[in-house]
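The other protein chains are all here in position, but one chain of the complex has been omitted.
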Amino acid sequence: MTDQRTSSTPAPPRPKSSILSSLGRLAAGNRRALFPLLALVLILLGNWLISPSFFSIRVVEGRMLGSIIDIFNRGAPTVLLAIGMTLVIATKGIDLSVGAVIAICGAVAAVLISTTDLSPYVVMLLSVGAGILCGLWNGILVAIFDIQPFIATLILMVVGRGIAQLITEGQIAVFNNPTLEFIGKGTLFGIPFAIILTAIVFVIVYLFIRRTALGLLIESVGANARASYYAGINARLITLMVYVISGICAAIAGLIITTDIKGADANNAGLWLELDAILAVVIGGTLLSGGRFYLALSVIGALIIQSIQTGIFVSGLPPTFNLIVQAVVILAILFLQSEEFRRPFVRAWNRMRKTA
Amino acid sequence: MRSRAFPLIATFVVFVALYLIGYQRFPAFGTTRVIANFLTDKSFLGIAAVGMTFVIIAGGIDLSVGSVVAFTGVFCALAIGRLGMHPLVAFAVILLIGAAFGAIMGAVIHFYKIPAFIVTLAGMFLARGGAFVLSQESLPIEHSFYELIGDLYYVFPDRGRLTFVAVLFVVVLVVGIVIAHFTRFGRNIYAMGGSRESAANAALLLGVPIGRTTIMVYTLSAVLATLSGIVYSLYTSSGYPRAAVGLELDAIAAVVTGGTLLTGGVGFVAGTFVGVMIQGVIQTYINFDGTLNSWWTKIVIGLLLFLFIIIQKVLTSYRGTFTFRLIPGLSRRAAESKTSASPP
Amino acid sequence: AHAQDASGAGLTIGFAQVGSESAWRTAFSDAVKAEAEARGINLLFSDGQQKQENQIAALRSFIAQGVDGIILAPVVETGWDDVLQEAADNSIPVVVVDRNVTADESLFVTRVSSDFVHEGRLAAAWLVQATAGKCDIVELQGTVGSSAALDRQQGFNEVIALFTDMQIIASQSGDFTRTNGKEVMESFLNSIDPATICAVWAHNDDMLIGAIEAMKEAGIDPGQDILTISVDAIPDIFKAMMDGDANATVELSPNMGGPAFDAIVAAINGETLPRWIPVAGGIYFPDTAAEEYARRGGQ
Partner (left out) sequence: MRQRVRPFTGRQTGLPYAELVGEKMTVQKNTPLLQTQNLTKRFGSVQALSGVDFNLYPGEVHAVLGENGAGKSTLIKLITGVYRRDAGEILLEGKPIDPQSPHEAQALGISTVYQEINLVPTMSVAENIFLGRQPRRFGFIDMRAANARARALLKTYHLDIDVTRTLSTFSIAVQQIVAIARGVDMSAKILILDEPTASLDAQEVQMLFTVIRALKARGIGILLITHFLDQVYQISDRITVLRNGERVGEHLTAELPKMKLITLMLGRELLSETESSGAERAAVGDAGGAFLRTEGIARRGMLQPIDLSVARGEIVGLAGLLGSGRTETAQLIFGVARSDAGSVQVKGRKVAIGSPRQAVQHGFGMCPEDRKVEGIIADLSVRENIILAMQAKRGWLRALPARKQEEIAQQMIAALHIVTPDSSKPAGELSGGNQQKVILARWLASQPEFLILDEPTRGIDVGAHAEIIHIIKNLCAQGMALLVISSELAEVVDYSHRVVVLRDRQKLTELTGEDISEDNIMRAIAEQ
């Protein structure tokens, strides 16, 4: 299904399947994709000013290394979470539990691989299965029991970390299994596998959402649940599905984070990552009040957040200032995106052009 | 005919039931000690949660409160300890700073149409970061005024202590209830949150001054968060930049368990009080039990919260059929009893 | 108070723990619980989830319950005056473990802890020896503002300040976690020529273990190309030593339960105690790694 949503008003053609095509749209003058992309470019340039070697890529033992690779590699979990979170937010929901789900799925994988003889592939499946269960739990609370998403997922956010600790008994469950570790540490064609995996997940989710009518129905339910109900849409099923997708994304993120350090850290894995994911979605332009969503721009949003993070690391600034720098940069991006903020500048610019 | 306060009453009933279960297991629950402890230990959470209630009813959210609490504490510690300010002066100054902080967040939300979630998230980073810049270490506050406040408590016969901060919490609560229900500002907040869903904002068309109300709501929340920070600094006699991490989530949980809808427009400040107390009971119960290890503590807290919400849900929707409740918003009109009316 | 059996059997003691933010913390909690069980003490455990307010509430619950004694592992040093006063008013002895508190000394019986500043000094001293006082160091800090991070940094910096050729060339917070330790190390290796880095100094073992992964992926041999030093002495760091990836770790002993219980019993019996009961912590090297690993229950 190609998307033909073009519009005269600021409304929104939906980004296509990749960052590249988003860039293409930028050339086509697409306002919505413009500002997140512009922000990303500006931040990367800023990083390059701070650290001249920012864009350089070394190859060591067949593995590409460099800050720019780091951004994609380190950003992978946030990107994954942002993909799931976008869909959840589009239905007017929110999923606070993703950080805890990361911990659970990581713990499941680590404990299973180190204490049983299961094949690593089975372990991966079981770990993703745990993510599906978590998503189902959230989805059932929200869709069937009609509990407010914030509070419904807050429950799993609290309980989930406890469950993860229960599984690992409060220790960091370490393991040694090259197959499993490949998810987080392996490389394919020199590119860290986590990046490739994330790209694959993105494409699959994108196709799943846009090739079926799911995307439209999600937007419809998010924009007006009651009218959608009258139109004969099964809002319950849709809601359930987005939470499950979010659970799956979190599980994969959990596998990446866990295998990256060869240990499941139930206490810290994915801690506060849900906030990053939500932030990424918002930077991408999806409204927290539901409705229209922009999957590719959420990915850009996640990369922006990671670029800020990596930029801070390479800057050598004392860590005391980390939070302030993040806040200022994020605010700057949001101001840049705010039409109301830009308006006076645009006017002044137009006036200048006229007089000139 | 069902009263609109019904959810509030249901919430309260469940709270009492929860408390009685605790009492049945630990008789000490019945002492004024434990009851007064609820108020004292949850005073700063409660004060922040009152502010959060307004923001949520207005259809927004304020994630900055925990950081504002920390910043306030560190600021007070420095102002009193380093600059030699009298605590009352320091309080006045920080309350003004807090008010300005809230007003700016509100203005950014209103004028630049940036979602509250993100603006206040940035506010959260800024305030916490600011606290770190002021001091990385925890700073003790030693001042006779703090001792004075610390000694200001009423002792019940069974040695329970009604502290100053507990009383302050109750006062803020009462003032909050009055503002919410008996002032035009309060009603405008409800109107704003209740019509956020409508495409052409009904509150705007009805003549609610949206901009002013938005700014005032976030100012109120920030002022109460600052007050909460002052209470926290009184409670601990110190300022610590890492204090109250995640307080906003607790506050939101208290507001929501108190029956306020995150979609805005519906809720009670008094409900928030019950929500805060429920957290107190759960915490005290776990502390009294003393056998839960770290992870079981988390699991039990979450499950009790879950249990509570389910019971509340069942109680408050006993009339609507199941179908109605599945669709948000549908329940209200269709499921509520429509008294048969005679045509004019 | 009536005289008490030296083991403390039959006492009810409340233990306000910080939380379970790290594996070391969990080991610490487990050690205290095991000790209580061995002694027949009825231990009320409270997990503060890294929040002082929760810990204060826990202390007040303990007081309301009328426990015989309280062990407090404070999340932060300040802010305990009022609640300790309340315990004192109710004649409940309090022993502070792990970290210090700034409250008036009369309000608690004693303090059982190691010395974070000392740990930092110890780490620095070893590095000075190992590099003959000439080394460019990258530092992985703990969580910003935590007392462990602040004190370890202070102790370490005090020592290296004495050597003009020793300096910290990059420093960033890794939040005490493996993931962040790895991420920060990666960015160091990208922005600084790895050949110029002489050593990694991590405020805890977990961050170092993450950093070791980062170094390996960048084709650097940790422990060889870049020296490593960290604090905690958790089992996994000994494993790393056995693999030749880590050079030294300073111990932070989790076994503070025994002395703490002893102190409470002594206080109940009216004995006077020293203000500070230090717990021994040494520095460990690869030569004893295998044996330490086994001793600490590594598989």
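Going in written order, the chains are labelled A, B and C, and every chain counts its residues from 1.
As a convention for this text, a residue touches a chain if its C-beta (ideal position, glycine included) is under 8 Å from a C-beta of that chain, and two chains touch if they have at least 3 such contacts.
The structure presented is a predicted model; accordingly, all values stated were derived computationally and were not measured.
Across the whole complex, the hidden chain's contacts among the shown chains comprise A, B.
Within the whole complex, the absent chain has one touching residue among B:V208, B:V269 or B:I299, and that is B:V208. When you scan A:N138, A:N224, A:T239 or A:Q309 for touch with the missing chain, the hit is A:N224. In the complete assembly, the contact with the undisplayed chain comes from B:N188, out of B:N188, B:T236 or B:T257.
Interface with the hidden chain, as seen from subunit B, comprises residues 1, 4, 178, 181-184, 186-188, 190-191, 193-195, 197-200, 202-210, 265-266, 321, 323-324, 329, 332-334, 336-344.
Residues of subunit A in touch with the missing chain: 1-9, 11, 211-214, 216-217, 219-220, 223-224, 226-234, 237-238, 291-292.
Here is the rule we use: only the chains that are shown with their structure count from here on.
The touch graph of these protein chains is complete, with an edge between every pair of chains.
Mean C-alpha position of subunit A lies 30 Å from that of subunit B. Centroids built from CA atoms put subunit C at 34 Å from subunit B.
Along subunit A, residues 165, 170, 320, 322 each make contact with two or more other chains. Shared contact sites, meaning residues of subunit B that touch two or more other chains, fall at 132, 136, 293-295, 297-298.
Of all the residues in subunit C, the ones that touch subunit A in their complex are 20-23, 26-27, 29-30, 141, 144, 170-173, 175-179, 182-184, 186-191, 206, 209-210, 213, 217-219, 236, 239. By the touch criterion stated above, subunit A contacts subunit C in their complex at residues 51, 53, 60-61, 63, 65-67, 70, 74, 165, 169-172, 174, 185, 257, 260-263, 265, 267-269, 271, 310, 312-314, 316, 318-320, 322.
Against subunit B, the residues of subunit C that register as touching in their complex are 14, 17, 19-20, 26, 29, 33, 43-47, 49-54, 56-58, 60-66, 76-82, 85-86, 90, 102, 143-147, 150.
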